[in-house]
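A single protein chain has been removed from this complex, and every other one stays in its place.
A and B label the chains in the order they appear, each numbered from 1.
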Amino acid sequence: MLKQMEGSRAVAEAVALCRPEVICAYPISPQTHIVEALGEMVKEGALASCEFINVESEFAAMSVAIGASAAGARSYTATASQGLLYMAEAVFNAAGLGLPIVMTVANRAIGAPINIWNDHSDALSQRDSGWLQLFAETNQEALDLHIQAFRLAEELSLPIMVCMDGFILTHAFERVDMPTQEQVDAYLPAYSPRQVLDPDEPVSIGAMVGPEAFMEVRYLAHAKQMEALKLIPAYAAEFKAVFGRDSGGLMHTYRSEDAETIIVAMGSVLGTIKDTVDEMRDSGHRIGVLGITCFRPFPVAAVADALRQAKRFVVLEKSMAIGLGGILAVNVRMAVTGMGLKGYTVVAGLGGRAITMKSLHALFRQGEKDELEPVTFLDLDWKAVNKQLEREKAHRRSGPVAEALLRDVGIVGARNY
Amino acid sequence: MSFQPVKFYQTGTFTVGNRLLPPEERSVQSDSKRFNSINSGHRACQGCGEALGARYAIDAAMEAADGRIIAANATGCLEVFSTPYPETSWQIPWIHSLFGNTAAVATGIAAALKVKGKTGTRVVAQGGDGGTTDIGFGCLSGMFERNDDVLYICYDNGGYMNTGVQRSSATPAAARTSTTPAVGAEPGNVFGQGKFLPAIAMAHDIPYVATATVADLRDLEAKVTRAMEIRGARYIHILVPCPLGWGTASHDTIRMARLAKETGIFPVFEAEHGEIKSVLAIRRPLPVEDYLRPQKRYAHLFGKQPRIDVIAHLQAQADRNIRKYGLQARKGGH
Partner (left out) sequence: MFQVRIHGRGGQGVVTAAEMLSVAAFDEGRHAQAFPSFGSERTGAPVVAFCRIADREIRLREPIMEPDAIIIQDPTLLHQVDVFAGLKQDGYILINTSKTFDQLGLGDMVRDWNPARLCTVPAMELALKHVGRPVPNVPLLGGFAAVAGVLQLESVIKAIEERFSGKVAAGNVAAAREAHAIVKAEMEQAVKGDVTHA
């Protein structure tokens, strides 16, 4: 059914349709509306047979999910930013134990300096945790990915993060097609755990493993993620059969068939990129888009195939490997090793910096002419940066960096439009 | 008290099984059909108080729950010695997740059982004092505050023994650990620090809080049994001497636990909804020196120049416990 609603609400309703049994919640912007909505559904009885637990931290949220999942319950939580880092130890643990928890990450920057706005630093900091990571482009896809995620997680016995851009998607009101309970029930079977804490068949979960078997346990987690590379497209195809739309999968290409330049990105910025590419196509540019939906496992072969015919690729990412450049870019470069492609890394949109069509037009034109630096920082305020560098040269006690920059550029959040 | 106290003169021995008692009054552990939840063959040190305490506590919980217990276990000695891959001593469903999240994992298990209508299966969480009073405290307090249906058992040996005897917030004053060495003007752990978690648990107004030691194992069993009669958050704090960390003989574990109680160093009581309901009385209080002297972690108090001042300070702490918890048996009482 078509509805005009907030992204967070849409995800909450989709999660509810998946019949979760235990939901744990700890407030952090911008995921809060999701668990608020779920909490209300549980309390008013609309979401029956579900325990909603207000925990005291994100670390507890993931830990409660671990316990619930190990006891055989379909478990869900949501977080963002500092919250994801605060639960990091339990995030790795959930994956190591092979517990199919589904978690929404409403992507947000990581401090310091504290910043509530969107980028992908939080999720990408956990890229090697053993979780699958799916990135939504729209609220429709965010909603759909949650339904696919429960099925995928439970089939693989691995946890999944569904990542959606904080505020840009979570707080956006837009049209979504909300599936029916019957559709979701037809697609998502009941949870049948591989391991469960059960007095009738006692097992020990989480025993200490020494050097004699640790690598094997780790390799098996890798092997399962490789298996996911096959399951994800298959489940997306089944999803289309039940729900009638393309959603999920490993990645999406857009106007890339004859493209010389392909822009690679993840998440909601793909929309702005596509609009830009449409305009450039209209004026004869051979440019296309590769949107990565599945970041973990990283679809190395599929990415290589998608980029094979191009002359160059520009990875535009809302994340940064400080001291190196890009994170997504490194993964893409790994996929095209030996293919002789030119590749550029563009770090953009950190901490909610708006990514505009105007800037993208200029950037992509530079890219086409191979005029980009290996690593570019889109719309970086060089004046502010250089001023601070000068200040640090001039004074030993130059003070806190963030405060100095804010004095130079104005108040927090002053440039949101 | 919910069980028949056994007078030592009745048995003439401190033997734990009390086989001289009528069968219905015997301990869970003396029953040949006991659950053996944590089986023999584990790798605990000789004389490990924690292994003993866990064996009694979990078997008593199993007895109370008709064999339907799921346990969550913090990282620490108990976890390490009971599950060296690929072996496990646990005959019950058991999960170890992390050091600091055991109470929350137990909350999750309890939630799953509730939602699935399996409320006949009960949840026990357990950890050492480090995993309980320090790194796991946030999750524990959260579990208490929500009154989740979990029995949390802390095996308190007064330090991080698994990592080589470092100080925890349950390490007693003046005790030597690897991180509070017996050097300087004030050797050992600092006075005025540390916390007594049972009192903090009581402050959460949870339905049941009790302390116990491995010296009074029938009392320990009775408290676990009582705790299992109640729904909601329950906490039992068991003093479990550690021969390695305390520097005591392996055969002295139970004696040390008894001395901790008889000197007033460790008050043994039970409380419901924040109110103390009963105490294990001390018949003839012993001087703390009797408890301190056999332990190498206090050896620096008894050197060429005995630290009478420090011993007096510890005696004052014990005396305060006796007053505060009303531990002294009434004259004319048993």
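As a convention for this text, a contact is a pair of C-beta atoms (placed from the backbone, for glycine too) under 8 Å apart; a residue touches a chain by one contact, two chains touch by 3 or more.
Everything numeric in this text was worked out from a predicted model, so none of it was measured.
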Please provide the labels of all shown chains that the missing chain touches. A
Check the options A:105, A:269 or A:347 and report the residue that touches the missing chain. A:269
Considering the entire assembly, which residues of chain A contact the chain that has been omitted? 2, 4, 6, 30, 116-118, 138, 165, 167-168, 171-175, 268-272, 274-275, 352, 354-357, 412-413, 416-417
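We take it that only the chains that are shown with their structure count from here on.
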What part of chain A is in contact with chain B in the complex they form? 21-22, 24, 49-51, 53-57, 59-60, 62-73, 75, 89-90, 93, 97, 197-199, 201-210, 212-213
Seen from chain B, its contact residues with chain A in the complex are 67-70, 72-73, 79-80, 83-86, 88, 90-98, 100-101, 104-116, 121, 138-139, 141-142, 145-146
